[in-house]
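Certain chains of the assembly are absent from this excerpt, and the rest are unmoved.
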Amino acid sequence: MNDTSHAAKAPALQLSDIRKSFGTVDVIHGIDLEIQEGEFIVFVGPSGCGKSTLLRLIAGLDDPTSGDINLNGKRVNTVPASERGLSMVFQSYALYPHMTVGQNLSFGLENLRMERAEIERRINDAATLLQIDHLLGRRPGQLSGGQRQRVAIGRAIVREPVIFLFDEPLSNLDAELRLQMRVEISDLHSKLKNTMIYVTHDQIEAMTMADRIVVLRGGNIEQIGRPLDLYNHPKNKFVAGFLGAPQMNFLEGTLEGNVISLNCGMVRDVPVAQPGTGKVTLGIRPENIHVNLDGHGDETVTVQNYEQLGAVTYIYATFPNGDTLTVQHAHQIPLQRGQELGVSFPSEAFHLFGEDDASMELTR
Amino acid sequence: MSRLTTFLSRTAGNGPDRAERIGITDVLAYSYLFFGVLIILVPVLWTFFSSIKSDTAVESFDTRLAPMDQISEMIEDVGEKDVWIYTAEDGSTQLVYKAGPTRKVTDVAPVDDPGAVFKVPRTSLAPHEEMRVAVENYLDPILKRNGQDNFHFFTYLYNSVFVTVIATMVTLLINAMAAFALSKYRFRGRLTFTILIVATLLIPSSIILVSLFFVVWSFGLFGSLWGVIIPAAATPTGVFLLRQYMLTIPDELLEAARMDAASEWRIFWRIIIPLSLPALSVLAILSVIWRWNDFLWPLIVLISDPASHTLQLGLTQFAGEFDTNFHYILAMTVVTLIPITLVFVWLQRFITTGIATTGLK
Amino acid sequence: AEIDLMISDVDGKAGLVKELVDRYTAENPDTTITINAVGYNVIREQLAIQLEAGSGPDLAFVTNLGGLNPHYVDLTPHVDAAEWEANYGAVLPWYRAGAPDGIFGFHTEMTVTGPYVNLTMFEEAGVDVPAAGATWEDWAEATQAVMDGTGSYAGMVMDRSGHRMAGPAMSYGAAYFSPDGKLIADDGFKTFSQLMIDWHKSGLMPPDVWPAVSGAKYANGNEMFFNSDVPFYMSGSWNTGNVQSNVGDKFDWTVAPVPCGPAGCGVMPGGAGLVAFKSGDADQEMAAAKFVAWMGGTDIAREWYSKTYAIPAHSGLQAEGLDYAGAGATEAVANGLAAFTAMAADAAEQTPQAYQLQGSPKGFVMYNATVQYIGAALNGELTLDEAMAKVQEELDTNANQ
Amino acid sequence: MTPAGFTVAFAALFWGLGGAIWLLMRRRYTLRQIPQFFMDLLGFPVELAQSLFGRAGVPYALLLPNMLIFGFFTFLPMILNFYVSFTGGASISLFDRPWVGLEKYADIFTCENYLSPKSCSNPGYNFWTGMFNTLWFVLIQVPILCVAALVTALVVNQNIRGRGFWRAMFFYPVMLSPVVIANIWNWVLHRKGALNASVGEARDAMTGLAGLSGFDMVATVIFAVILLVVSERSLRSNDGPSGSWTAVFGVLIAMLVYWSQPLSLIGLPGSGWLGLALAGGLYWSVSTGQSFARMAIIGAGILAVIMLLMIQFDAVFSFGRYRPINWLVTPNTGWPFFWLVFVFCWSHMGFYMLILLAGLQAIPSDLYEAAKMDATKPFRAFYRITLPLIMPTLTVVLVLSLIRSFQIFDEVYLLTGGGPGRETFMVVQNIYEVAFANDHPDYGQAAAGSILMAIVIAVFTFFQLWLTRRQSDL
């Protein structure tokens, strides 16, 4: 996606050493983050890792235990939510069920005692942009999931916020609608060019929408970067495993110098930048493994199960020692459970992780 | 037996097609409902039918359904006399009045020939009746006719309506405010307040009657409608019910409103109140019932001021030391029933669906 | 001044009161009188509290003549005291609660307890109405015969009231006061109580009145008498008009001389009075007192007594005799009132304690204790001895201190 | 100025005037926003709290009005009650009331024999009679009320036509005032009321019918036909006799035995138990699938025919003349108490029914479908699924109805006046009479009684909550 140019002016949002505890439970453990104006930032991470909490801290719905939040260079820790100039789209949309779509959009503006004419103008603009003009008189209960989603976004837009916050806005939709709304939000971003912060635990959303992804785990940032950078150069095993479906295969083994001997029997030279000795994990993504039906290849594995999705085939196989391997093949292939399969592992697709799970540099 | 138990265990969600088969279960269910409703309705209807019977029919406990009333006629030179039907031994009948004391053999005279007194056995006389709706049971007290000058129907009605409406509005407002605080804020003392309020559920009003009497008296609320309205406004039932309901309103809505720059009061008014309507309407119904029907407390507080009597107090007027005007009591009972029945008919949808959704449990 | 008057309606007086009030306010335009009509129970149960709380009425028709004395306005300055003493001297002490003087009310009704008899039922059963001087046992026998003969529901009924029972009890020797003036429940009282118990047990007296309710609740037998369910009804003079209007010509009735006992033929006098209450506002108190004074004037009193079919408490009017018939009373009513007046005279001689009891401010303690505990004995809940002890305990704690 | 007047004046000034000034200073209102202005004014204390203390101050401001009223009109009286119970005299001014210490309690507890209220002093006698009656009432009333409410809730939760109507109908009596309820039922239960009239007429009609010549024959034939149909029904199915029809058959047999009194042939009285035993045995043999069940039914059928011929039906249906029952009045019959329980159920059941209905509707219907797939017999589904899942709601209903039953006063005072005698004399009536319906109001005594009653209620409620501690939703 288009990369927004990072200007030299104050970042749209800056978090410094943000911490948050609920009672005795520490949830956010000191987070530093800078977001530039116009960026589309996605927070991903497993459930309970603190994504929503972080977003709510930014929004001003909760107060950080310590640390500073700066918006456009101004500290806003004590500014109430309504005055930070942010808009939030909630996971459940949180549309006011008893108001019409129009009233939902105007409520916030009325609270600001804006002139009626201006309110009208903004609502109409937003409604046109989101193609919900014809729905203004309806109640949320009379809308489909996708329409509700758009109203929720509309409510965020009319306030003309400096930053949009989204908390898993698509998680309640079914797969089809999700795909569609995903595209719409991306389009919106390229039209409005606002800063957007988007929380999800769906890594497809993260991959496809983000300018930069922030991967969170247990209240800490694991890695920040552009989607494909993260995909191709994960900083550690967690990030590697978290992005990509089916998951990256992890094969345990030991490294001696440049040579890696895996428990499954495979022995390979790997271009390690700093050769050494120790336990390592070799990572390889399912789509990078080549399948030879005739049984030839680097290694032979046994098909345990497979799934024909039409466009692709997932193969779940085992090495003789029992290590499992998932292979994604881009075509339909005839398979049998128990069948022997030759697979080859192109070493340029290798990822190597040390005992501390950190990525090891490879020279390629 | 097993059929009987089918009926015990069935709940909603049997597709509508199940109802098409009329089984023994349905027969049992409908019989239960039918008899249940009979038991509920018959006394009420009976009261209504009695209320349109004449004074004498009521006083003599006439159990016939139709309002029969003995006819009396103005007999020349004699005065107003009840008319009886005399059945002679040959079966012929004649309209007569009693021309002397009632004895085994009584003097009577034909109505159309007052002079022709003759003797007949008492047992051959039957009252001459007509069917007549005794509208006077209703109209006398309402229009202050027939010596009912001291029954100020419209004053009582006004007071009852005033107490009911104002008390209900105040109750709804302050209970909703309290419930909002207890359901949507985390603050020091929340648990204490909640427990205090739930504990009030356990304090029957009759227990504190004596001291409440002292308190209300020292507030100077005696004889004032406010003395009835205010003490009853903060109902624990209401707070409890609304709180349970508000707990189900997603916090995200409030947060959305906060992002929308709404003040907390505005959130309450614009978001919480409209969304709690089902629970509020249940509480409204309950409050209307309570306040409209209140008797003992208004009796204590209001009795001294005739201008602030409510209908329920007015009703007591018909019971004297020596005599009780049952026909008026019945008629006015029916009158007090009417508004509550109308409210009921109007709101029964909310009652049945509302309570079910309020989490009043 | 604006004053209010509390009255229990229904018994037919409120209309007349209204008329008189209108007349009075026409003569005294600076006074307005609001009528607060309430149920009788309200006056019995609530008035004292209202007065205590300072929210009571300025005027009321009361029956607890002595008990409310602390709240009365003394009418002495507003009336011709000598004339009132002369006219109402017999009843004025009833309002004084033991104090030696003061004029506290206009006795609106001089009442005497006594029995109504359904002559038609007696005739039907072929039973003779017992003659004057017959005892309560004679009457029990006769009414039992009527009951058997007509299949009626009961033979005798008496209002659930300690006041009603006092007269008969005195006939059986109940003294009610010990020589030192304390209230007592003695053997005479016990003897008649035992008769009541027996009659309820045998079904001669119906369970609907005395045993039907509990505590000090009042109940009467009107409905039963009016519907020919019972041929004998121990009630009182106040009820005459009411009996007349409810019975019509359904049957013949009369007021019989009260049954007697070994100690005489006891009836209780009594009545209700119009009193003015202290309100702390001198104007208001004066206006209220003046209205009472006006009502008690001989002319208005005459009109009042005759129109309400009441025995006058006014000695002059008593002597003069009232024209009830002119006020619309039937012969039966007029005869009845005459009979009651005669009984009162007898009782004054034979059972003087009746007047003493009526004048005692603690009379109501006795009346309540009677219905409460003798009532309990009628149900078998207490034995008569236990009931007697409880009555005495009640008297000792609440009346005799 | 009365405290009330002062409060009103203060509130008017602070709220009305102060609020308006404050609001107008901070916000501009256009003409269209006048309603909004008044709304803001209404919530002015809350707005003020928010602006002074932030969001943290808001809940307190919101709670204030309610808690003020609770404080003054519930908690303060509660505390005053304690004080009053230690004072004597008849004055209503607290300062004029002499301190009497525990005397009022002592009066209640002055008894010769603590098991017999009548051995107590008069205050004790009245209090304990009321208390024992009330306990007795609660013990009988609460289970009946709850079962009736549950059964009704189950029925109206069915898929029946006009559900809303039935539900509403059962709720209707809840809306009636105690005065009205008492009037209505007095009217029905009076010696000459509707109930006696209709029972009398029905009974006379039945007796009259039975007296018709030929009735014996007709009744025998009709009964024979019913017997035939029922026994055929119970035997019809191929896989063993039908349980429900056997139950009906059993009832018929029991009736026949009762009427024909076969044991009287050998000079023994009372054959009723024999019929019940026979019916029970039949049902047992069928429900447990005994091999001899068919034979037993056939045998019983033959026996039934013999007994049928022995019966004099016009004697069975002759009840004699009906003597009206004085339902609310006759002492020592149990009727007044029965009707009190009945009327109380009648007027309160609808409320608890609705609460239970809400509980029933919260049970997902797919549980019943799962149970169906699990071959669960309906009754088992009731007590293994419905009952446990409705338990929390039922507990709430139990507690609420217990508290409410304890407080019974209006209804009973107006319906039976506590009588006959003291059969329905409840503790609240005692408190009321001591304080308010007395010529020497004894507030101290009444307050002491209230405190004792509060203790009893609290003990009961907590005991009940403790018993059901895991289920309660409260």
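Every chain is named by a letter (A, B, C and D) in the order it is written, and numbering of its residues begins at 1.
The rule is simple: a residue touches a chain if its C-beta (ideal position, glycine included) is under 8 Å from a C-beta of that chain, and two chains touch if they have at least 3 such contacts.
Nothing here was measured: the structure is a model prediction, and the numbers come from that model.
Student: Could you tell me the overall stoichiometry of this complex, given each chain kind is only shown once?
Tutor: A x2, B x1, C x1, D x1
Assume only the chains that are shown with their structure count from here on.
Student: If I rank B-D and B-C by number of C-beta contact pairs, which comes first?
Tutor: B-D
Student: When the centre of a chain is set as the mean of its C-alpha atoms, what distance in Å lies between subunit B and subunit D?
Tutor: Using C-alpha averages as centres, the distance is 19 Å.
Student: How far is the middle of subunit B from the middle of subunit C, if each middle is the mean of its Cα atoms, in Å?
Tutor: The answer is 34 Å.
Student: Provide the list of subunit B residues touching at least two other chains, using ranges where the numbers run on.
Tutor: 61, 213, 217, 263, 266, 300
Student: At least two other chains touched by the same residue of subunit D: list those residues.
Tutor: Answer for subunit D, listing residues that touch two or more other chains: 92, 192, 436.
Student: Taking the touch rule as given, give the residues of subunit C at its contact with subunit B in the complex, in rising order.
Tutor: Against subunit B, the touching part of subunit C is residues 4, 7-12, 14-15, 18, 34-42, 46, 49-50, 53-57, 63, 119-120, 123-124, 218, 220, 222-223, 226-227, 235, 238-239, 242, 246, 248-252.
Student: Per the contact definition, I'd like the list of subunit B residues that touch subunit D in the complex.
Tutor: 1-14, 16, 18-19, 24, 26, 29-30, 32-33, 36-37, 39-44, 46-47, 50, 61, 63, 173-175, 177-178, 180-182, 185, 187, 190, 193, 196-198, 200-221, 224, 226, 230-231, 233-234, 236, 239, 263-266, 268-269, 289, 292-296, 300, 312, 315, 329-330, 333, 336-337, 340-341, 343-344, 348-349, 351-352, 355-361
Student: List the residues on subunit A that touch subunit B in their complex, please.
Tutor: Per the stated touch rule, the residues are 56, 59, 61, 80-83, 86-88, 90-92, 94-98, 107-108, 111-112, 155, 159.
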